[in-house]
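Report on the following structure.
For this depiction, one protein chain was excluded, whereas all remaining protein chains were kept in their positions.
First chain written, first letter: the chains are A, B and C, and each begins at residue 1.
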Amino acid sequence: MIPRYSHDTLVRIWSDAHRLAVWLRVEIAVTAAWEARGLVPAGTAARMRERAATIDTAHLAVRQTELEQTTQHDVIAFLQACEEQLGDDARWLHFGMTSSDVVDTAFALLLREAGGEVLAALDRVLAALRERALEHKMTPCLGRTHGQAAEPTTFGLKLLSTWAELSRGRARLVRALEEIGTGKIAGAVGNYGNVPPEVEAAALTELGLGVEPVATQVVPRDRHAVFFTTLAVIAGGIERLAVEVRHLQRSEVKEAFEPFGKGQRGSSAMPHKKNPILSENLTGLCRLLRSYAGASLEDVALWHERDISHSSVERVIAPDATTALHFALTRTERLVRGLVVDAARMAHNLASAGDIVGSGAVLLALVERGVARQEAYGWVQRCALAGGDFRAALKADGEIAARVAPADVDRLLSVENHLRHVDAMFARVLGG
Amino acid sequence: MIPRYSHDTLVRIWSDAHRLAVWLRVEIAVTAAWEARGLVPAGTAARMRERAATIDTAHLAVRQTELEQTTQHDVIAFLQACEEQLGDDARWLHFGMTSSDVVDTAFALLLREAGGEVLAALDRVLAALRERALEHKMTPCLGRTHGQAAEPTTFGLKLLSTWAELSRGRARLVRALEEIGTGKIAGAVGNYGNVPPEVEAAALTELGLGVEPVATQVVPRDRHAVFFTTLAVIAGGIERLAVEVRHLQRSEVKEAFEPFGKGQRGSSAMPHKKNPILSENLTGLCRLLRSYAGASLEDVALWHERDISHSSVERVIAPDATTALHFALTRTERLVRGLVVDAARMAHNLASAGDIVGSGAVLLALVERGVARQEAYGWVQRCALAGGDFRAALKADGEIAARVAPADVDRLLSVENHLRHVDAMFARVLGG
Amino acid sequence: MIPRYSHDTLVRIWSDAHRLAVWLRVEIAVTAAWEARGLVPAGTAARMRERAATIDTAHLAVRQTELEQTTQHDVIAFLQACEEQLGDDARWLHFGMTSSDVVDTAFALLLREAGGEVLAALDRVLAALRERALEHKMTPCLGRTHGQAAEPTTFGLKLLSTWAELSRGRARLVRALEEIGTGKIAGAVGNYGNVPPEVEAAALTELGLGVEPVATQVVPRDRHAVFFTTLAVIAGGIERLAVEVRHLQRSEVKEAFEPFGKGQRGSSAMPHKKNPILSENLTGLCRLLRSYAGASLEDVALWHERDISHSSVERVIAPDATTALHFALTRTERLVRGLVVDAARMAHNLASAGDIVGSGAVLLALVERGVARQEAYGWVQRCALAGGDFRAALKADGEIAARVAPADVDRLLSVENHLRHVDAMFARVLGG
Partner (left out) sequence: MIPRYSHDTLVRIWSDAHRLAVWLRVEIAVTAAWEARGLVPAGTAARMRERAATIDTAHLAVRQTELEQTTQHDVIAFLQACEEQLGDDARWLHFGMTSSDVVDTAFALLLREAGGEVLAALDRVLAALRERALEHKMTPCLGRTHGQAAEPTTFGLKLLSTWAELSRGRARLVRALEEIGTGKIAGAVGNYGNVPPEVEAAALTELGLGVEPVATQVVPRDRHAVFFTTLAVIAGGIERLAVEVRHLQRSEVKEAFEPFGKGQRGSSAMPHKKNPILSENLTGLCRLLRSYAGASLEDVALWHERDISHSSVERVIAPDATTALHFALTRTERLVRGLVVDAARMAHNLASAGDIVGSGAVLLALVERGVARQEAYGWVQRCALAGGDFRAALKADGEIAARVAPADVDRLLSVENHLRHVDAMFARVLGG
């Protein structure tokens, strides 16, 4: 991912140096497992770990790149580079393993590490949403469907809706991280040709990963497709919020505004503008997340016990998708926390929408009083489409007035009437 | 979905008639809930149910279509059509509801119904895979990576690998069906403007659905995106199997063959051909599934409390994706059950690949005997690339022979050596 | 495509009966070419054509379906069904051909036929756009960027912008239809094993198609990918217009409205609503078009001289994509022609946005008068952010007033000033 959309944490995780450090961690875990079975001299893994702790992994990455020029094989080049560092013990590295044993197992660790950062960022967004939702639990504003004034709602409910959506996303991400958390030390075609299941079990336990029950040469890619599509669905939730903010910040609506820093400039040509550029930016980032999910879905059907076509895809989208989503979430948190809410404007817009948004309540009251639904609909619609004062029209309409008293009309059209269940909704979602 | 790729079960579920029947079921469930609260006269819902049972839903669908020409609104047209059938009671229909209350709640029921058929088809595939995997648990064949002979494996393991993948898909589908199983009777903007939460709870309980904790006018579309991406990931597993069969049926490989019916013809020009058309067809269907998932991901970010842009997408992809996947799974079951496995040819191909596929075991033995990995790799590679008899070359190679006795070479190169853990793998995956 | 989004013209083109009629047309064209070379008895093709004209193609389709149950091969079943109709002459059908010769050549004809309907619908949209653009060439309205008031523009320019985009789309569609317009009668692997190039040339000339220069068994699928992605880009243009209308119809904007039929109802719960459902529907249909394009891109890399995985994809997306786009264009024409434009409201909104939208012109005037850009930006911004009367603030600002006279401020802030080049833009785009 380009630096503009990358935070350091994620850059570090996906650096060559860190990747090789994780590869080495996997190699040593396997060596330790062999050692426990007596096939590698006692003390080897401990010595390796000691030395590994002192290795300059950035240098290791440089050497690997150099050696790969000749071998054209990244794991072999890595092993050669390790041998330069670990001396004689190095001959026990990669014992019984195939390249994918180390690469795929390490990939699981890296995805979990990156995914963990995404999860943490998501948690920060959830905390911010919860806080602001509670703050505006009873801030009335206009609910809109089809871009049209619908019925009154509260700004807190809008935020709670995204909170609930992203909470579902969180649960899915936790599951996806579990699903992605398997390694395999099972050899060239996944059937333990040169390594017993016990070595794999011991090594993966040490690494905190599950055992892939039936690997091919690699961990099956359905797990990864689930991971990347899960990220894309979370992005959808961010995008929905971003689109909401973009609408609310429209010149004609002006109900909420992105934080606007001192010195910030909206436009090089129009000094008056306050553009919702954070939200627009988020909208675009979410498109990227969708596209990465698409590529991951094409990676599932590898040939036979594997081909390596998934690799180039993953070298790009694993960093790009996790980094972009982590960035987007971080930006979303800032957006939510800094969002300037104009409750007065919300009230104004609600009032401007007029009594007409309460038309449904009147319709209902008529039916309750025995009018056939279609007939009632027609009566209310004629008052609505008349274009004048809706409330007055209702009170003046002979057929309606005969059934609904003026005071009842007033009550039915009140904002309070629409918000009487909001408290209960918050309670059932956030508890307490 | 076109008839060619549609089974009747799914066609029925997605018919207009059935959809309206489910709409009516939802409407009556809500009426019953109101009745329980005393707002609708006692006995109304029971009378409705009685009449509903006799309604010709195909006729209802025709009437709705006619009425929609005028109203341009499908739910209003549906209600008018119902009134023609239910008489006076009909005025209690849709009481306090907005269109999406019925449409989205019914959509959840329909998706669960269609998804349930997909699940059942998936279970049939799993059963077939399990059976054939056990049948061929110890049928040796060549494992291939990068399309190259790798190490020996068994045909049963190949099938077990897909079984495991689709089992994961099954678990995800069950979860997706849970996630999709929420309804909402919460009004125009989701905050119970004209209907209390208790009515929703009672109605949804009767319908077997959960309550959407924070709806807008609609059930949030992240749930649907998860559903459709889950179908696409399952499709990936089918495609992987289909690609495997296509490879195995190649003229040069000939290890397995699709069932080929009597009277079936492979080619209009070449009478000798037996083409893996089922598997190729499955490959294409899986592309469709991926594309539908892509469309569903764009549906998440609706405007404000909803816009209706998701609707046209869903009217198409909900039937198309479930029907196509149900068809693909049904075809996959037939493919798996009817697959003609040529174990002799597998043995032949394995033998043709030669001892060279055991090169890894020899490499390992050398390291075990104290040779540095890189050095051992070089020794084995020179025997391998010599192009002659690999086994003889190993035995004749001075450096290797000094460390590995001829009998050990034979043992290391044996197929049995590679398959010694297959039993354990089956046991841990299938149990017992 | 579902009936809801299908017009009869497209349904007919993609019917089984019509497809088989086109297959038969291709077969007879090839027979005629053989006849011209003396290999088929003189008069055969003419007799076939005569009989073909009387064949009930719907019946032919039924018979083919029945026969395919046994043969499992659609072309062979078709040939058998033809033999029932054409009698003895039928033995000359398919002479030297492979199935794909007829299927792919006919597919080109069908895509051109369907694409031609799409083109015609697009032309109707362009005509409507042109007309309404000219009608509103000088109807001033607010230009908006980032959803914020920007500078004045005209409603005609908005429509002209879509006209220009869809005109580009038209040119691309014409090219794509040329690209898709090749057939192949070149045999099983495309090298004229059993048919000479001259027969292909004669047959394709009669059919109005070009010769595929290097076919495999099929016409290469890059041509189709271009076709479907071209449809998706056209859909993008429709979607942009649809999103524009959805914004303009917002309750807070109210500058334009979709045609709203007599008897039409906006909402089952809220009788007052006029929802932009046509535009929202178009937005969703465009997502479908994007998804079909994605599937078509996966069809390009077939195996060797072909596998048939593309077929299931195309059986679905060829009708679906062309039918949905044809429907969307037809709906777009109706939308454009019926769009209710509220010029007074546009003027009102423009006035409400205030003089501030002319801030850029003032900035420029200051620079023109020798002020450094950054300094000028600061001066104008302080007037803009003051929140009061921008025009007065500019006139009152010491530094600005010293350089721009009050009359000049008035001129710079006028709407006319912003629209002085609109005439020229129309002239250069529409000519005249």
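In this section, a residue touches a chain if its C-beta (ideal position, glycine included) is under 8 Å from a C-beta of that chain, and two chains touch if they have at least 3 such contacts.
Small disclaimer: the values here were computed from a predicted structure and weren't measured.
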*Looking beyond the chains shown, say which of C:A256, C:V371 or C:A384 touches the absent one.*
C:V371
*From the listed residues C:T44, C:Q80, C:S312 or C:N349, report the one that touches the chain absent from this view.*
C:Q80
*Would you mind spotting which of B:R47, B:K274 or B:R403 touches the chain that isn't drawn?*
B:K274
*Of A:A52, A:A295, A:L325 or A:A376, which residue touches the hidden chain?*
A:A295
*In the full complex, which bits of chain B touch the chain not displayed? Write them out.*
142, 144-151, 246-247, 249-253, 265-267, 269-277, 280, 294, 298, 349, 353, 356-357, 359-360, 363, 377, 380-381, 384-385, 390
_Contact with the hidden chain only, please: which chain A residues?_
1-2, 4-5, 70-73, 75-76, 79, 94, 97-99, 187-188, 194, 246, 261, 263-270, 275, 277, 280-281, 283-285, 287-288, 290-292, 294-295, 298-299, 303, 307-313, 315-317, 319-320, 324
*Footprint of the hidden chain on chain C, which residues?*
39, 79-80, 83, 90-96, 98, 143-147, 150-154, 157, 160-161, 163-165, 168-169, 172, 175, 179, 187-194, 196-197, 213-217, 220-223, 225-226, 229, 232-233, 236-237, 239-240, 242-244, 247, 283, 286, 290, 293-294, 297-298, 300-308, 360-361, 364, 367-368, 370-374, 377, 417-422, 424-425, 428-429
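Note that only the chains that are shown with their structure count from here on.
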*Quick one: report the Å distance separating chain B from chain C, using the average Cα coordinate of each chain.*
32
*asked:* Which positions in chain B are in touch with at least two other chains?
replied: 76, 79, 94, 98, 187-188, 194, 283, 290, 294, 298, 303, 307-308
